[in-house]
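Apart from one protein chain that is not included, each protein chain of the complex appears where it belongs.
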Amino acid sequence: MVGEALAFYLLAAITLASGIVVVTSPNLVHSAVALVPALLGVTGLYILLNAEFLAGVQVLIYAGGITVLILFVIMLTEGATGLRVPQRNEQGPIGAAVAGAAAAVLIAVATRTPWAHGAGVLPSYTPGAIGESFLGPNLLLFEGTSVVLLVTLVGAILIARKED
Amino acid sequence: MDVMPWYVEVLRAIVGTIIIFSAVAIVTAMLGVLLERRISAWIQSRIGPVHVGPRGLLQTVANTVKLLQKEYILPRNADAVIFSSAVIVVPLAALLDYVVLPFGTTRAGPLIYRDLNIGVLYFAATSSLIVVGILMAGWGSNNKYALLGGLRSAAQMVSYEIPIGLVLITIAMLAGSLSTVTIVNAQTHLWFIVSQPVSFVIFFVAAIAEVNRAPFDLVEAESELVAGYFSEYTGMRFALFQLGEYGEMFAMAALAVTLFFGGWQGPVLPSVVWFLIKLYVLVFVFMWVRWTYPRFRIDQLLNFSWKILIPVALANLVVTAFFVIVVH
Amino acid sequence: MLLDWGYVAIFALVGAGMVSMPLAIIALISPRSSYPHKRETYESGMAPIGEAWSQFNVRYYLFSLIFVVFDVEIIYLYPWAVVARSLGAPAFYSIVVFLAVLVLGLAYAWRKGALEWT
Partner (left out) sequence: MITLTHYLVLSALLFGLGLYAVLTRRNSVAMLMGIELMLNAANINLVAFNKYAAPGAMQGQIFALIVITIAACEAAVGLALILAAYRRFETTYVDELDTMKG
């Protein structure tokens, strides 16, 4: 259990520290690259929460997919990485206040609510459990996802393609 | 499973890691580079390295020692942080693959660093991290060749990740598990190469592209892009990228052995020997292909994945699913 | 199960250390020298023209976009694959419907020329 606490604090520190770089770095590529350790930190938390399959998905889709997409777009649009223009608008203090207030409210709710502890045990083999759920009660969700993906593909291609 | 004190586990993990890293560095990067040079020489009717050590065996050792003494240069315009961290990311992501590769068996159980129950998904996830490292190297160098090489490489690797994923799913469905050890055990009676030849061909072609080798090596096309994304890297940093490349190539070959050739299984000889024999045969084929075929153009390369490999892999998945699930 | 991942974490940490070790060695023993053009960007011997950090073809984005969509699709197939055999025929029909919708997407991308590199 000491190990779990150690792992949690380590992962939380990695996630938040990289998150701070993502949010504050004046260099957009640095932001995007710092997104990777932040996402990997969250991956570690999933593992601590016994969500192995989700951890694999997180790395494959977020770190290996979305980050690459973001890096591509930065490289396509920002010649010199945006270092020559200010990256922040004039709402700095207000933004910080609003974000801080939102986080404070969430923390207050999280610490004051007596969370109920449910009964039961987590399935130890998460891919199997998720698969059974997709082919059972959540079949519609499973099939619906493919439609969402189709719409995304069509929409994004329509938008991104050069109109000739 | 018996519970050991935590420090024993930690020690075991550290020792295991050191063994695997050293073995991979020696077996893949050092022997692999030597093998590559000897095979290319043989195919091109040259002699190849013969002077250092008996029959040239120590050539790569000498090269490594040479590279250790080289100065490392940080180009003035490069982004120092990203340029330097890319060197760690690429080989580390490649070596992380080896966690789930079973390379033998003993009476106590299979020889594997850890038999994760999301096995092949873990492999796919860690190898996808290499793309990020390559983009970092390409962009961090602030060099036109490097950036163009990095972008090409990323576009190519992501395109070929999809057919590999589809093949992994086909095999996982046959074995009913994502664990690599279970997949090997499922081939006790019949290797999957026999029942799934199409999958193997798709996997093999996509694996060559995934590790950026000829005929899919336009990422590092020497005649147009110097060395691609690692053009600006010198000395040991260059060697680390080579370690990453060869490490990933051997990991792909080892995965092919695991998925299609029954892993460590074989008669008479010890299991590790069987595994190594199969591994080196596949690696030999990789090298043979590299030195035999000319290079693709980038449009042909991307079209090939999206218009041929992916439709065929999808069809193969559905047909296999039909036979396995409905007919049986 | 957490034990497995503890091992993986140690693998990553020790591995990062081992990969950085040669870099530490060269930092200690490698020679240093400096002259004006040494740290110039390599451009086949010419003086570099402009920065490399300029803009590239939008094609790269289109391919990675289609990749992400298919990557997500594949994620949904992993849990399906492990239970498919035990669940029998319904598993087959559900995956045929799932894939059919995505093949439509691939066909659309093909038709619209998003898979052409021009």
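Letters A, B and C mark the chains in the order given here, with residues in each chain numbered from 1 onward.
Just so it is clear, contacts are C-beta pairs under 8 Å (C-beta built on N, C-alpha and C of every residue); 3 or more make two chains touch, one makes a residue touch a chain.
None of the values given here were measured: they were computed from a predicted structure.
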Check: Which shown chains does the chain we cannot see touch?
Finding: A, C
Next item on the list: Pick out which of C:Phe11, C:Tyr61, C:Trp80 or C:Phe98 touches the chain that's been left out of the picture.
Entry: C:Tyr61
Notebook entry, point to check: Tell me, which residues in chain A touch the chain that this view leaves out?
Noted result: 1, 4-5, 8, 12, 15-16, 19-20, 22-23, 28, 31-32, 35, 38-39, 42, 45-46, 48-51, 53-54, 57-58, 61-62, 65-66, 69-70, 73-74, 76-78, 82, 85-89, 91-92, 94-96, 98-100, 102-103, 106-107, 110-111, 115-123, 126, 129-130, 133-134, 138, 141, 145, 148-149, 152-153, 155-157, 159-160, 162
Note to self: To test your reading of the contact rule: which positions on chain C touch the chain that is missing from view?
What the structure shows: 58, 61, 65, 68-69, 71-72, 75
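In this section, only the chains that are shown with their structure count from here on.
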Checklist line | Chain-level touch network, classified as line, ring, star, complete or other | finding: complete
Next item on the list: Pick the chain whose C-alpha centre of mass, unweighted, sits closest to the average of all protein C-alpha coordinates shown.
Entry: C
Check: Of all chains present, which has the mean Cα position farthest from that of chain C?
Finding: A
Item checked: For chain B paired with chain C, centre-to-centre distance based on mean C-alpha positions, whole Å -> 14
Next item on the list: Would you mind pulling out the distance in Å between where the CA atoms of chain A average out and where those of chain C do?
Entry: 17
Checklist line | Between chain A and chain B, centroid-to-centroid distance (C-alpha), Å | finding: 28
Notebook entry, point to check: Hey, what residues on chain C touch two or more of the other chains?
Noted result: 1, 5-6, 51, 53, 56, 60, 64, 66-67, 71, 78, 80-82, 84, 91, 99, 109
Item checked: Contacts with 2+ other chains: residues of chain B -> 116-117, 121, 139, 147, 151, 154, 158, 161, 178
Next item on the list: Give every residue of chain B touching chain A within the complex, in rising order.
Entry: 6, 79, 81-82, 85, 116-118, 121-122, 124-126, 128-129, 131-132, 135-136, 139, 147, 151, 154, 158, 161, 178
Note to self: Which residues of chain B touch chain C once you look at their complex with the stated criterion?
What the structure shows: 9-10, 13-14, 16-18, 20-21, 68-78, 87-88, 91-92, 95-96, 99, 113-117, 121, 139, 141-148, 151, 154-155, 158-159, 161-162, 165-166, 169-170, 172-173, 176-178, 226, 231-232, 235-237, 239-240, 298-299, 302-303, 306-307, 310-311, 314, 317-318, 321-322, 324-326
Next item on the list: Would you tell me which residues of chain A are touching chain B in their complex?
Entry: 3, 27, 29-30, 33, 36, 52-53, 55-57, 59-60, 63-65, 67-68, 71-72, 75, 125-127
